[in-house]
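A single protein chain has been omitted; all remaining protein chains appear in their positions.
Then we have chain A:
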């Protein structure tokens, strides 16, 4: 046992080490190591012949009285003086030896009481404690009488034990070294601890005193600690295995926590501090480390699913105590995120409802996970990074669609009429969406859909807040750079320019006679900024055609070298309508307008007649036939089958079929004066969706081609694999090697590059 450890521990401080202890006995401990210089200049008086014998007799009587707990006959001052005198007359050595003999005789006589088998374990321990306490008390008294001896003779002879140590040696030699006695003592202590671990209340004071005794006698480690740790190990090994089977993970975690704090209490109340490290390590090993993987496997997903914050916090705390515990927890946490996230993503049935909720679900999930990281994992960076990686992983498990859905989600929040209460809330929401956006590979898909929806917000639907639009734009710019947003910014610029042009046009119109309609507003779009629209040639009423022509002449007069193309699918009108129940103002799309205006000249028309007259659906370019007719069907459906039915359809039904007939709904009633029926324009059609996606893919193809040519031009000759590797480096969207190979073939066909004549996997640039 090493000295420093012992010093902290002993019940009564070793008189030679001078370190204070918290023992109550310490206050009267036998002296410190201070050297006292005795001035002894006086002439020594002559001693009587029997002086030594007589003086020792007096001292011996006092020692025996102390041992027997009798009153001492002489005064302490007298005894103290006697010791000093004997020492002064060179009798110290003999005095020491005589004292030791008396003490030894007494200590060794005490063994008998411990050899009777009839006393029970607890009685035995109490007796041992009593014996030890008496020994200490007696030794302190003896030492105070023989203080002079201790401070002179003992101090000057390093091979002689101090009186206190001599006492300990005697106790160790005659009492505790007895195998039977030591065995019963330690067994008794272990039984008491075991009973306490089983929930019984025990005499902690007794344990504390006995363990201090073992410490003072320097046999704590060899006689007690080894056996104690062994018993602990066995107990918790069994308990861990049993409870892992029988208990739920949260209960088990709380059990570990309780056990750990119990053992800490034990350390506080009676165990030596030196036992702390091995004891706690033992509990951690048997209760946590051994079952780490099983706990994670059995419990983590459930805890996270049920958002059991305090249990997860506890798990993190407990796991952090052991090596790799946090790492394993982090790994399981990451795989939970991937597993759970994947469920939001996969949608084999192409269920639109499910896709529609995807982004909100991911956002909610993200919030839940963030909260766990913040509260349970204390924002530990490892967990934050694992979360980011896992989100990026699962979101990109499905290609393209998530980017599209995130764009649409933003659209739904930025549209006028969205219920998001305040600007601040909207701002916060956009920030959250940006986090998801950051995870997405292939941001071009997002851009395409975002642009398509932004165009509609600007042209048809009105956006909820210009500030929010601009804020979103600057977030995108910050994230992806100016090249990503320059066209989107161009769209806003076009809207501003259009306003200016319209001011000038109004001025112009004061000198020109306006045809039929009271007002024309035009939004003029720069082709390159906006989504590509397929122009549709429809049959407009003469007044509108004339008005458009006036504007066109005005515009081209100001901007030469340009060509204007009207986009009827994006136009909208305000119509004044007279119904039997009163006047209404209808906000309708241009296509709806064309259908409705027909009813000024007739009561009833068939689907075919309307199609023939309005020409709706006759695209100037070749478009799928279904898509063409779809346009008119949707338009009529919105007028005759929607919420505000200004037309009546026969036969009734929610779909528009060939041969259906339409009449104006003269008895149309609505609580509002202004009625909006053109929401249909905001809806995305299947064709729009397909076209948007296809255009992204086409654009990617151009980018791949351009990248291949760029690389080949610089490197002149490359092997297939090196070229592919460089392409992966440069391209910012997900591509498959097979697709790249196709593009390479195509470029070879178009003579941008050629295959090496001998090595088929090598290419040369063709200038």
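As a working rule, a contact is a pair of C-beta atoms (placed from the backbone, for glycine too) under 8 Å apart; a residue touches a chain by one contact, two chains touch by 3 or more; residues count from 1.
Definition applied: contacts and distances are computed from a predicted model.
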Protein name (UniProt record) of the chain left out of view, among "RBR-type E3 ubiquitin transferase", "Pyruvate dehydrogenase E1 component subunit alpha", "HTH TFE/IIEalpha-type domain-containing protein" or "Anaphase-promoting complex subunit 11": "Anaphase-promoting complex subunit 11"
Contact partner of the left-out chain, one of A:417, A:516 or A:737: A:516
Contacting the left-out chain in the complete assembly, out of A:51, A:80, A:492 or A:533: A:533
Hidden-chain contact residue, picked from the options A:62, A:91, A:288 or A:544: A:544
Absent-chain contact - pick from A:575, A:641, A:682 or A:748: A:575
Touch residues of chain A, complete complex, unshown partner: 459, 482-483, 486-487, 489-490, 497, 516-530, 533, 541, 543-544, 547-548, 551-552, 555, 559, 561-567, 570-578, 590, 593, 596-597, 599-600
